[in-house]
Structures are given as structure tokens and as C-alpha cells.
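Every protein chain but one is kept in place in this view of the complex.
First chain written, first letter: the chains are A, B and C, and each begins at residue 1.
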Amino acid sequence: MDKNSFALRPPMGWNSYDYYDTNVTEADVLKNAKFMAKHLKPYGWEYIVVDIQWYAYNTASMRDKFQYIPFGKNEMDGYGRLLPCPEKFPSSISGQGFKPLADQIHAMGLKFGIHIMRGIPRLAAHHHLPILGSNVTADMVADPSSVCEWNPDMYGIRKGEAGQAYYNSILELYASWGVDFIKVDDICATGFNPHRGYGRKHEVEMLHKAIENCGRPIVLSLSPGPATVEESWHYTRYANMWRITDDFWDNWETLLYMFDRCEKWQDHVRPGCWPDCDMLPLGRVGKHFGHERHTHFTKDEQKTMMSLWCMFRSPLMLGAEMTLLDDWTLSLLQNRELLHLETGNFVSRQVLRDKKQRVWVAVDAETGEHYVALFNLTDAALEISVTLDECKAQFSGVTFGEGNYMEIWSGESMEGNVIHGTVAPHGALLFHNQ
Amino acid sequence: MDKNSFALRPPMGWNSYDYYDTNVTEADVLKNAKFMAKHLKPYGWEYIVVDIQWYAYNTASMRDKFQYIPFGKNEMDGYGRLLPCPEKFPSSISGQGFKPLADQIHAMGLKFGIHIMRGIPRLAAHHHLPILGSNVTADMVADPSSVCEWNPDMYGIRKGEAGQAYYNSILELYASWGVDFIKVDDICATGFNPHRGYGRKHEVEMLHKAIENCGRPIVLSLSPGPATVEESWHYTRYANMWRITDDFWDNWETLLYMFDRCEKWQDHVRPGCWPDCDMLPLGRVGKHFGHERHTHFTKDEQKTMMSLWCMFRSPLMLGAEMTLLDDWTLSLLQNRELLHLETGNFVSRQVLRDKKQRVWVAVDAETGEHYVALFNLTDAALEISVTLDECKAQFSGVTFGEGNYMEIWSGESMEGNVIHGTVAPHGALLFHNQ
Amino acid sequence: MDKNSFALRPPMGWNSYDYYDTNVTEADVLKNAKFMAKHLKPYGWEYIVVDIQWYAYNTASMRDKFQYIPFGKNEMDGYGRLLPCPEKFPSSISGQGFKPLADQIHAMGLKFGIHIMRGIPRLAAHHHLPILGSNVTADMVADPSSVCEWNPDMYGIRKGEAGQAYYNSILELYASWGVDFIKVDDICATGFNPHRGYGRKHEVEMLHKAIENCGRPIVLSLSPGPATVEESWHYTRYANMWRITDDFWDNWETLLYMFDRCEKWQDHVRPGCWPDCDMLPLGRVGKHFGHERHTHFTKDEQKTMMSLWCMFRSPLMLGAEMTLLDDWTLSLLQNRELLHLETGNFVSRQVLRDKKQRVWVAVDAETGEHYVALFNLTDAALEISVTLDECKAQFSGVTFGEGNYMEIWSGESMEGNVIHGTVAPHGALLFHNQ
Partner (left out) sequence: MDKNSFALRPPMGWNSYDYYDTNVTEADVLKNAKFMAKHLKPYGWEYIVVDIQWYAYNTASMRDKFQYIPFGKNEMDGYGRLLPCPEKFPSSISGQGFKPLADQIHAMGLKFGIHIMRGIPRLAAHHHLPILGSNVTADMVADPSSVCEWNPDMYGIRKGEAGQAYYNSILELYASWGVDFIKVDDICATGFNPHRGYGRKHEVEMLHKAIENCGRPIVLSLSPGPATVEESWHYTRYANMWRITDDFWDNWETLLYMFDRCEKWQDHVRPGCWPDCDMLPLGRVGKHFGHERHTHFTKDEQKTMMSLWCMFRSPLMLGAEMTLLDDWTLSLLQNRELLHLETGNFVSRQVLRDKKQRVWVAVDAETGEHYVALFNLTDAALEISVTLDECKAQFSGVTFGEGNYMEIWSGESMEGNVIHGTVAPHGALLFHNQ
């Protein structure tokens, strides 16, 4: 199996976290899957991902004090493998796990993903549970000092055969359920706790091997960021996508920061290997965090976000509760001119950079088809321009297509070799050659 | 209670770690206490400290793989308080704890100390044990992300009344046993894991309050280092001694490094507040680590170490198995001219510093009595000299005594206002005015 | 000479920088000196300090591009010693330097200070000028890689006799002029450019020796901060005051940050050794920076600043153009209850600390006289209280005076052992025992 064939283009889908926090249920998931199948699937959206603590009981009961209840009750089998909490996922009873839910989602023509925490449950270690496919017990595999800074459920796993056996055992379970995508958490950023960096690296390798071992092409997504560019070779070899910043939410500062991170990662984007700008906090978000709202981003900021994510070719994971999408937001997610950047074969580069503006170019090296994006980082309208020659200079050996441009947000066309326009505060213009 | 009255001079004693690792037994402790009472007590040595994992079973059984067995068996009461393992400390049976042992040591005219890890046992948290003197259970007090990097036993404790109740409950227990000294581990250095720094700070404060609450003047020693000088105000307010480097062993590089640390801490030494250079790896050490040996330090290096520790006024904690001390090493520990630096009222300063040499001066500001130490950091003999005026310049407002000097290691006397001599490689000369 | 006798209490005075930038003239200085002599001297204010580039020509001519003109024209003698620019300081003509001006200021009963940059003028090095009192030329003394990050005038000086000769030559010149205070810049903070740290340290030592050599008790002030607490022993040994933050201006964030820095430095304040919170941007400031204004601080923030500076016993250097002071600001500078903290013999400690509030206590250890300050760091009014026992607990061995308190800003009195009150947003209450 070649993991680079699992995700030939940036994965596009929906993730439960931004709206549901730890409390998403089977009904919530199905409701959103049906919406996607009907309204978004034709535009390339296909993944339905159940985010954190699907195995935990009482997840909403102490939200004023804890996001994750310390030492709380989790559903687990005799081999230390977490199972869906049947109170939230009723179809999982009788040991069926996520299979019934995954089957329903597959029947809609969609793909099914789950979130997991790196490691093995702490209680499996403290109770010396056996590891399936090994004669070693969990206390010898769990590293007692390898804990997540923010979630209390797991211990990291030591390098070695027994640890690999544990990862094999959970991936075989997920494959048997029909899982297509795993978002593994507490495993990507090493800067947060540098001396643990290598520990996390070997767990990425073990997960990669466990996927190969299970025989199912499960996409491997790593979280949270910021991933370090120095380890780009390692992410590239073993994972399909990895977060390049810490959690992204609907405020301008985190969006502004993404430009710097995309700059640094611009040469590391290719099929099977997608640096990840994180979920899109569009539409209705935040309900189970206790502050449900329409995204704080202005429309111009939303265009900027979508333009940057698509130009950079980040994965797109929608955070909104989809059934509550308004028409304007839905139109963003159905914009074929925009999403063609994701579904096509583009390579992209930053062309201009200063404190006020950024210009990015994406080009299909075989056809010369290209897009030019002008971003205004300031709080006032700004005239931005770039010559086609400046764009070409960033792409050694590529021939650009000729012709006029259409600005995709306005639909207006533009002639000539100077791409320019007045860009709204925090806004973007996105030109496509015709 | 004023914690600065608990340790008016730097504590001097013996600690089980360097020779016994995790495996010291009651018999070992008593054997060493008897030796100290007979041979060293007249020179100022008085503490007998039982170091790490006195509560743990089977501590020697997996030494090839682990220093601390992960998720191993510990002796604990129903309130999550660790008790001595009766297999190692037989007198502790029937809930007597360390009281019988402490009583025996007190009867010899010595003081009794124990090592503890910061926090509450992990199993107390996972089992939701009640906390004595509180209606809160351990899972609400333990911080699941606050773990030691190298020892698997405990979780750190959150700030708040319930956490204070837990610390109160253990200090009351220790006071009832007759404990005079606690060395608390995983609590001093914050540089190792900077974002946890403040967490450890509040636990120092809680321990201080628990000592005040228990009513017994228990010396509070913090480990491991390096303590950060920026927090000197905090150590000074709440603790009696704190480690200024990581673990110190018998190699020249760590001794050399101590000079830099003493330089930085030189203005922070005073009664009740003792920056700590760590235990003295003299004589026989290392047995239960699997490499028993006579200290690797040369005699000159041992003189250098003793001169620096005493000039700086570090606490002195002997790491050797005392019953195996050779005569020369014993003479170091019975050197009254040297140990007078610890038992007197000296203030010390570094006077000269370069890559080859260091000169330190200690003076009794009331009497003018003083010592001058010349240290040779190089691998060849070195002529070192300093004028008395240079020494005086470091002590604004202090009058130095007049008279000749005696070099304490050789017994030779010297006249004049230039203190000088040929110092052996890695060696020291220590002059005392007469 | 004992440098700790040069500044037995925190220096109080006026500095030209906040209002005049690089452009202060002799007339400006005299105008302010006269105002101080008449209105502020009785309250303890005494220093008049001429800040940066008094030697430079055309200092105002390129303010839109440069604060300091690169490679501009400076007044210098044949030994590479900078002299006042006669266009700005007419009395300096004919080689008289600052002597005529210093004489005038001394005649008013005030003291005279100047700012200098660490090092030797770059042109002295490039032109191989001779160094007075040495047979070495400037090119052998100047370190070509030791440059200031923001000012283009100087090279740092290498350790050695010839370098010492240069510093001796300028201090002798300053002593001959009657200088009482030098503020040396680009010499205090080492964090900014860590690998150069030691270089700056030896220059502090050379300046200290040059002051001793010149025979005049010139106060040595080091800038800019943040000074590192790890080097507290070094500042203490060689300087009289040193900046503990980067430049302080009239915005709340830098004032808030000062609380953290005062916390870290609280145990390092004593006669001759004054950690420095920087100049007071009160009244009219900013003129020659191109944005003249009344300080942006609210009255409550000004009280907070004055209370913190005085409780901490920072030097007080007024940044305002004094002749434009309004009555309210003038009353701050003439508040005897407040300034008694500076002119008395107080030792101070932080007693409480959290995100919302700080409490500080200052006590005269001989008399028990004390102040308690309650600071509200939030944007809303806050009830703050502290018990006298909590205050006492920070001062081992000190007996506090009894009696009622007066709150100095309101003049109201308060009984009892709980010091408390409702504190305005960003404000302070300051209680003095009577």
C-alpha cells in the first residue's frame, strides 16, 4: 500500500468538533451526513468525522469546570481498546462499535472518520490489561510520563513490538468497522513540549505501520499544530495531513497568522501530503462550548479564508452544523470556481509579501491554467497589483496559460498582464485565467 | 512559626540515594545512623534521610529496564497517603508508619528525614479515594497533566482548599511519625518543563502551609534543580533549601558546572534559605544502581568539592555508605577547620573569575574572620593569587580581620596581603585567617 | 570609595528624553533645572540628566527616517572622546565641555547627570585615534562586532588595559566637568542579544573601575532593560541602578508588565543597588518624537504607577517638561506621604498575587512603620483585602508597628487588622500606618 494514494487531493469533509465539542451523538452525525450527501457531495465534500471522546460517558456534565472530565468513565474492551459510548451511539451496542454508523454513511456515498487520542487508555495500564496479539500487558507498553497536556485519557506508547501490537489491534478494529480516516490528536506539534518530540515521532511511525498492516487505506491526519517544518520529511513519509497551527477559530489574528505558516509550508504540499490549516469555523459554531454563534468572521474574511485554504490546497473540514447553514455560507461551499483549486492539479507559491499584503499564485504545470489571489491584511481598502512576470518567476520551468482573467467573487473579467484591484479590508480578490 | 528558624545553618546529614537507589531498608538506615551518631555527630552532622520509593514493593526487581517500575505496587492508606513498604521497613507494620524508626534515630540524638514526590498517588485519583479532612475525592484534586517526567507514582495537585487538605493530611501524618525534614522531589526546577512552572510554585506554597499547619518545624528541601534565579524570591519565602543543579555525581564536568551556578546564586544564601549543591558522592556509592564503586573524584577534586560547598554554604548531604568509609574520606568529614564555614556565620562572594580559576571569599561580618579559597579549574598546576583588597572590595561595609593565614589542607601558614599559591590540577587551596 | 554610598536612597530627578528625544538644548535644561530647584527640590528631587546624543549635530533633521542619523557628524576630541555639540550647548565652546552648565546646576543645589552610549566612537576606531594614557590606538580597543542594535555611534570596548584607559579618560573628563550621574546605554539587558552578554558585563566592570579611578562619586545607571535576575549579583556589585524592563511609556500594558518584573526583583533592592522601573511619563511628553501629548495614563493609572515605583523603591526620573506641569501632576510629585517611601528606610515585599490584584507591603524594620498598597489590575472596580498577619508573614523577624491606617490618596483613615477597600479600575489604594 502506498499512503500517498489514499489522499490524492486534499480531503474535504465535516468535523463535529466546532459545534458539538465532546458531545456529538449518532443522530447529530446522521443529520449532517444526510445534508452533505444531498447538498455538498457534488462539490467534492465527502468525509464525515466524529471528533473527540466518542467513548466517554457524561461528557456534558462538568462543562463549567472541565472540557474533559479527569479520571471519568470510558467505554473500553478487555484489551484496552476504546469503544463508542452506547449512550451517545446506540447502534454500537453488543460490541458492534461504529460499524452500523459507518455502514449508513457509506450507503450515502460518503466516507467515515473518527478522532482518537495518541496512546493507550490510562486505566488499561493501571489495570495491567492484556494486549491483543501480544503476551505483554499494558503497563509495560504505556509510558507513564507521556501524557497529553490537556486531555486525561491516555498514556503514550513506548517504541517496540508490543506497542506496535496495540496500535495494530486498534487499527484492525477500525478497519473492521469501515473507518476511512483517523484524526490522531496530541501527536503533531513538538514545539509545545520539545523534549517529548521524538516520542511522538515513533508513534506516528507505528500508526503508519498499523494502517499498512490492517490493509484498509485509512487516511492519517495529525493534530494539533504547529507542525515544525524541520520535520517535514517525517510527516511527508508517514502521514497524509498535519496541522500547521494550533487550533483555528473565528478571529482575525489566527487567520492572519495562517499566512505566515502557509509561507513556511508552501513547498511541502503534494498528493498524499497535505499541510492542514484546520477546520473552517463557518456558519453556526460553538454550541456545546456554551457560546453558540454565527461565525465572527465577516464575509470578506470568509472569502479570504476560503481563498487562502484553497490556494494553499489545505484540506477543508467544515466546522458548522450543516443543517443550519444560511444561503450565503452554503454558496461558499458550492463555489465550483473556488473548489476547482482543490480538485485540480495545482502547485502554489507565495509571490509577494509585506506587512500589508500577500499575493499567491497557483498553477497547473501541465496546462498552464492558473489562479492569482490578492490578499489585503490591513483594516482599510488597498490597491494591490502584481505582474504576470513576477508570478512566473516563482515557477522555474512552468509555462503559464495566456488569456484574460475572471475575478471569481465578483465575476468580473480583467485583461492584461498586470493583475490588480482594490481589495476590501481583510478581503481577497481571486483571479482565474480563462 | 518562622520557617527561617528551622535551618539556621546549612543542614548536614546523610541520604540513602547515592548508594541504595530505591532499595534502602530499615536495617541499612539504622546501620548508618549508628555510624553517624558515633563518628560524625560531634562535627555537626545530624540528619538521616530515607530517599525515594520507601512505599514501593519489588523496587529491585526490574532494574535493567526501569529505575521506577511503571504502575507498580505501592503501600497506601484509604485516604491516598503512602506508607512505608513493610517488606523494607518491618517496624512500620500495623499502621505505625515511620514512627518506630524515627524514634530510634531521635534516641541517638539525630534527626529523621524522608523523601516524597510532589502530588497525590495516581491510583488514588483513578479510584476516586476520599481526602482526609475534605468532602472532595482525589480525582477532583489531582491534575491529570501534571506528571513527573521520570517517576510514575503521582499526579500534581490543583490549587485550592481540597488540595491543601491533602497536603495537610500527609504532613500531619509525618509530624505524628516525628519527621524533621522532607525532601520533596519533582518540584524545584521549572526550566525543564517551563509551561508547568507555576503549577509547581503553588505546590511549594501548599507544602509550606501544611508544615505551618502541622505545628512541627519540618525542614522543607526542594528537588531537583536547576532552580531558576528569577524565582529566588519564591524559594526564599517558602522553602529552606533548593537544588541549584540537576543531579550531581562524581564526574568533573558536573563539579565544574557548579562553579557557574554558585556564581549566580551567591547573593541568595542566608539563614533558613540555603541554595543546595546536592549530595556528596564520596566514599562508596552506586551499589543499587548496579555500579558500586569508590567515588571517581580524585582527592584534589574532593577537596575542591568540599571547599566549594562549604565556602558557598551549601547544605551537606553525604551519599556514601558510611560504614564503608575509608580513613581519608572520614577525615574530610571530620575537618573542623573546613566545617567551621558551615557552622559559623559567614557570608561569601566570588572575587575572581575566568576560564582557568575562581577565587571565593567568606567573611564573618561581625568579627572579620574570613576564608579565601583558590580554585584551579584546569588540568595543570596553576599559580593563583588575589590581594586582600580585591577580596574586601566585594564586601561593602565589612571590616576584615588582620593577621596571617593558614592553608587548611596543608596546615602551612602564610603572611602578607597577597593570598597565593600553586594549586594542583582540579584542586583547591583554602586559607583561614588566624 | 564604596559605590553603595553614592546612592543611599533611590535617585530622584528629571531626564530630558521623554520630551526632547535627541534634541535637548542648554536653554531647555536650565529652564527645567530652575523649575526643579524652586518647586521640587524640597521634596527630594535633585538630578538633572541630559539624555542621548548631546554630542551630535543636526539631530532633528531626519526624524521622519531615523531617530539617530547613521554615520552623522559628532563633536569629538583628538582622543576619541565625545564633547557637547556647541550648536546645542553654547557654553561648551573652547573645550569647556559641560563644566559651565554643571556649575550653574550645582549653584541651584542640584546634581548634574549625562547619558552616554557604551563604547568608543566608531570613527575613532576607523581613524586609529590615540587613546589618552595609553600607547594603543582605538582600532585595537574597539570590538567591530560589538555594536548597538539601535544607535550607530559607538563600538563596544575589548577587555584589557587599553580599554580601561579609554574609560578612565572619559570618566576623568566627566569628573572635571562636575558630572554626578551617568546613565550608560546599550549595556544592561543581555537577553536581547544573549551571545554578547559577557561583553557587556566586562564593560560594566570597566566603568565601575573608571569611576573609582576618577575619584568622584558618580552614580552609575545602566540601561536599557530588562536586566536578567540571574545576573543580579553582578549589577549589585558594580552599578547603582539598572533597568528591569525595556523602555517604559504611557500605556497600560507596560505598566501591567512592571508588576511581574517588580515581583522578580523584590529581594534585590537595597542602598546603593536600585532596580529601576524607568522614567515617569507624566505631564507633557513626546514633543520631539513628533507626538507631543499629555500622558495617556488616567489619574488612577498615575496613582498606581507612583504607588508601585515608591513601594518598590525604584529610582524616580521625571520625563515631563516640568515648566508645563499642571497642578494635579505637580501635586503627585510633591506628595510627602508618598515620597516618604523613597526617602525613608523601607524594605518591601509582594504579599498577594493573582491575575486580578497585587498587594505589596513596605516596612521600616527598625521602627515597624509600614505601608500597604492594594492594586487593581482589572478594568472594573474591585474589592481587595489583606490581613496584617499575611503581611507580617512575608517579613521573617520584623515587628510591625500598631495603630490605624490612613489611605494616602483619599486621606481617609481605617481601623483594624484587615486592610481593605474598593479599588478603582487600574487604580491603587495606599495605606500608611499612623
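We adopt the following convention: a residue touches a chain if its C-beta (ideal position, glycine included) is under 8 Å from a C-beta of that chain, and two chains touch if they have at least 3 such contacts.
This one's a predicted model, so the numbers in the text were calculated from it and none came from an experiment.
Note that the undisplayed chain, when the full complex is considered, contacts A, C. Touching the missing chain, out of A:23, A:394 or A:433, is residue A:394.
Of the listed residues A:87, A:161, A:230 or A:326, the one in contact with the hidden chain in the full complex is A:230.
The residue from C:122, C:358 or C:432 that touches the chain not shown here is C:122.
In the full complex, chain A touches the omitted chain through residues 2-4, 228-233, 236-237, 263-264, 266-268, 272, 350, 394, 396-397.
Touch with the hidden chain on the side of chain C covers residues 70-71, 122-123, 125-126, 128, 139-140, 142-145, 147-150, 152, 192-193, 195.
Here is the rule we use: only the chains that are shown with their structure count from here on.
Contact topology of the protein chains: linear, an open path with no closing contact. Homomeric contact chain A/chain B is classed as same-residue, with over half of its interface positions used by both copies. Chain A and chain C have Cα centroids lying 52 Å from one another. The centroid of the Cα atoms in chain B and the matching centroid in chain C are 40 Å apart.
For chain C, the set of residues touching two or more other chains is empty.
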